[in-house]
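Left out: one protein chain. Kept in place: all the others.
A and B label the chains in the order they appear, each numbered from 1.
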Amino acid sequence: MISTVYAVLFYVATLMMVVGTGMKVLKYARTSAPLKIPVSPAPRTKRGVWFRMAREVVLFESLFKSNKWIWLFAYLFHFGMLLVLLRHFRYFQMEIWWWVELVQPFGKYASFAMLAGLIGLLIRRIFQQRIRYISAPSDYLMLALLLLIAVSGTMMTFVSKVDIISVKAFMLGLLRFRIETMPVEPVLLIHLGSVALLMIIFPISKLMHAPGLFFSPSRTQVDNAREFRHLSAWAAQLPDLPEGIPAPEEKK
Amino acid sequence: MAYDVNGTAVEHDEEGYITNLGEWSKELADVIAKAEEIEMDEEHWAVVNFLRDYYEEYQIAPAVRVLIKSIKKSMGPEVGNNKYMYELFPYGPAKQACKIAGLPKPTGCV
Partner (left out) sequence: MAPLDNNEPRKIGDPLKIPQIECGAMADTNTFAAAPEHNEPLGFPGELLENWKEVAIAKIGELADKNRAFRVYLDTCVKCGACTDKCHYFLGTGDPKNMPVARQDLLRSVYRRYYTFAGKYFPWLVGARDLTKEVLDEWYTYYHQCSQCRRCSVACPYGIDTAEISMAAREVLDSVGMGQKYCNEIIAKLKKTGNNLGMNPKALRATLEDLEEDLEDETGIAVKIPLDVKGADILLITPSADFFAEPHIDGLLGYAKVFHAAGVSWTISSYASEAANFGMFIGSYENMREVSWRIRQAAKDLGVKRIVFGECGHAWRVGYSFLNTLAGPFDFLDQNYPIPQHIMEFTSDAIDDGLLKIDKSRNDEFVMTFHDSCNVARGSAMGRQEGGQFDLPRKVLKAVCNHYHDMERDTIRENTFCCGGGGGLLTDDLMDLRIKGAKPRMNALQQVTEDHGVTHMAAICAICKTQFSKVMPKFGYEMDNIMSVHQLVANAVILDGQEDEADQAKAEETP
């Protein structure tokens, strides 16, 4: 029974995340940028922009320059999470890829980096006057949700071990549209439930920052407006204006 | 919003510039100057008169440099210099003197 509920939950969550995010991304892609607005230091070439974006994604460069504390915590959290996520691949594979094996030991402890980052961010959100001012309830809840995921996950790794084999069987089953039985452990249910929730809210929350970054005109545009004429689709439809200076009597 | 000149009301905008330029008079100039806490003397009048003459011809106030050059010619370099102009009109010869002279405010990045 619980297995069925969770199986449905995961199908729904995946659908929401993939379709929802896909729709949003499509919307971003289809919305035109009427003007060139790259912000300094703006590369003059496409290659330069690729390089800039790579630094933003891999190093969080702008954040590093603007706020070292937020950078530290955000970095710990994101790259902790990245390793943890990579580690999770093994639950979805019969034959585990070699590099997934490789990250296992790191992934195992990366959860602490993730936790440290999250706690740091939460503390700043609560105690830093300016950040508290700009926080809505959802901003705290988002961190709480992530903490819940991270804590429950870490507990299963280090405190109350669950039956990994049957979890894996359940996951592999889902991939093949078969519902296997999963172990009914409270920690596992919390972990999987909160992950599903996170996936569901992904497209309708600030988590859209991840795909959003790649559509931010101030970062992704090439600074070459003088060399290449940029014209958005709707602006191209505007009525023509007169050429040449009107004779004095026509001047308004 | 209006100035009171011997019982007649003369409309002005939020910043004290009169809205109907035709309503200007020497008495009005004194009233505006008073509101600006300026005591009009001969030198003030020389500026105001030049501004009005210039406006008459060009429909715009002169650049400060042009104003100063002319005052320098007519009243000598002790009066015709930037510093002294700001002593006469602390908020700027362009804006404050224009207000008293009943000209529209110079707009733009000035």
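Convention: a contact is a pair of C-beta atoms (placed from the backbone, for glycine too) under 8 Å apart; a residue touches a chain by one contact, two chains touch by 3 or more.
Source: prediction; values computed, not measured.
Only one of the listed residues, A:L85, A:L141 or A:I164, touches the absent chain: A:L141. Across B:E14, B:E42 or B:E78, the residue that sits in touch with the chain not pictured is B:E14.
Mapped onto chain A, the interface with the missing chain covers residues 24, 27-28, 31-44, 48, 56, 60, 62-63, 65-67, 70, 74, 124, 128-131, 133-139, 141, 204-206, 208-209, 212-213, 215-219, 223, 225-226, 228-232, 234-235, 238, 241-245, 252. Against the chain not shown here, chain B presents residues 14-15, 36, 58-60, 62-66, 69, 82, 86, 91, 94-95, 104, 106-110.
Everything below uses one rule, namely that only the chains that are shown with their structure count from here on.
Inter-chain centre distance (chain A to chain B, centres taken as mean C-alpha positions): 61 Å.
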